[in-house]
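Here the structure comes first, spelled out in C-alpha cells, and everything after it is commentary.
Yeah, one chain of the complex is gone here, protein chain that is, but the others are all in their spots.
And then chain A:
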Amino acid sequence: MPDGFLNAPTSAVAGVVAAGAIAVGLRGARRELDERTAPLAGLVAAFVFAAQMINFPVAAGTSGHLLGGALAAILVGPCTGILCISVVLLVQGLLFADGGLTALGVNITLMAVVTAVVAYAVFRGLVKLLPRGRRTVTAASFVAALVSVPASALAFTLLYAAGGTTDVAIGKVATAMVGVHVLIGIGEAVITALTVGAVIAVRPDLVHGARDLRQPLRLRVNGELVDVPDAPKDPEPESAPATARSHRPLWITGLITSLVLAGFVSFYASADPDGLERVAQDHGIDKTEKEHAYADSPLADYGVKDVANERLSGGLAGVIGVGVTVAAGSGVFWVVRRRRTAAAGSGGSAESTGSAASSSSSSGSRTV
C-alpha cells in the first residue's frame, strides 16, 4: 500500500501498533530461539522473500504468488513469523521502494501482525480440536491461511473507516476487499497447506505449530517401554493408512463445507424467507411471533450490523455463526474428552500403584 491511502493520524496509530507488535515479537522470538534468532529469522525472512517470487499459474496467463504470513506463522511460530514478515516489508519498502514509508506501520500491522496472529490462532485451535496427526496439520493450515487473508482485508476496512482519505461507503469497501481477498485466500490456503504438508513430511520437527504433535520414539526393552533420548526419525511413516482414521476427512470436509456454505452461499442466497418462515407467513402464524431476546444482538437476523451490503453481511454472519457454533460445540466436546481422559489416566495409575490411587480413580469417575 502506498502513501496517501490513509490519513496521517491513522498511519501513526498503526505505526505504534506495529512497533509494539515487533517489540513483543522480538521478546518472544528471543525466548524461543535464544541467540539463534538473528540468523534463523533472517534466513526465514529470506525464504519468505524468495517464496513470494514463485509464480503459481492460475489460468490463461495469470498467476498468483504467496503472501506468506500464515505460512511463516505456522512454520516458525507467531513471534518469529511477525518478525520475518515485518523485516520483509521493511526491506521491500527501503530497498525496493515497494510500499510507502509512512504506510509501513499500516502494512506491518495488516500483513504481518493481523495475518500471523489470526492464522496462528485458527491453526492452533484446529490442531487442538481435531484428532492428532499430519493430515490435521495440513487441513488446519489450509483453514488458517484461508481465514487470515480476508481477516487482514477486514482490518484494512476498519482502518479505512477510521482514516480513509476518500469518502467511500464502508460497506462497499468491505464488500470489495473481502470479496477479492476470499479468492486470494483460497489460493493462499492451497499453497500454504501444500507447503506445510511438504515440510511436515520431511522435517516434522521444523513445523513450530505442530511441535507438540511429535511423539517420542519409545523402544520396548525387556518388556518395558523406554524413551529413546534422540529421535531423529519421523515416528509416523509416510504411507500412513488413510482408512485407520476415517472420521478425520469427515470432520475436515464438514467444517470446510459449512464455512463455504455459510460464507458463499448465504452471500448469494435469495432474500426469500426459508421454508418454515414462508409457511408461517402464509398461515398468519407470524402475527403472534415475538422477536426473541437477542433481536438486537450484533448478529440478529443473520446480518452483521453496520455492514451495509445485505449479501455480504449475510455471508459474514454465516461465517461468524459457523465459527461460534464450532467453537461452542468443540468447547463442550473438549471439556468432555478432557474429563474422560483424566478419569482414564487416574484409573490406569490406580491399577499399577494399588489402593492408594483407587480413591482418586473413583472420584475421577464420579465427575464423568
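Assorted remarks:
Just so it is clear, contacts are C-beta pairs under 8 Å (C-beta built on N, C-alpha and C of every residue); 3 or more make two chains touch, one makes a residue touch a chain; residues count from 1.
By definition in this document, contacts and distances are computed from a predicted model.
Of the candidates "Extracellular solute-binding protein", "Cobalt ECF transporter T component CbiQ", "Membrane protein" or "Protein pafC", the chain left out of this view carries the UniProt protein name "Cobalt ECF transporter T component CbiQ". Set against the missing chain, the residues A:22, A:67 or A:210 yield one that touches it, A:22. Of A:40, A:121, A:161 or A:184, it is A:40 that touches the chain left out of the display. Contact between chain A and the absent chain runs through residues 1-5, 7-8, 11, 22-23, 26, 29-30, 35-47, 49-59, 65-66, 75-76, 83-84, 86-88, 90-98, 100-103, 165-169, 172, 190-191, 194-199, 201-203, 206.
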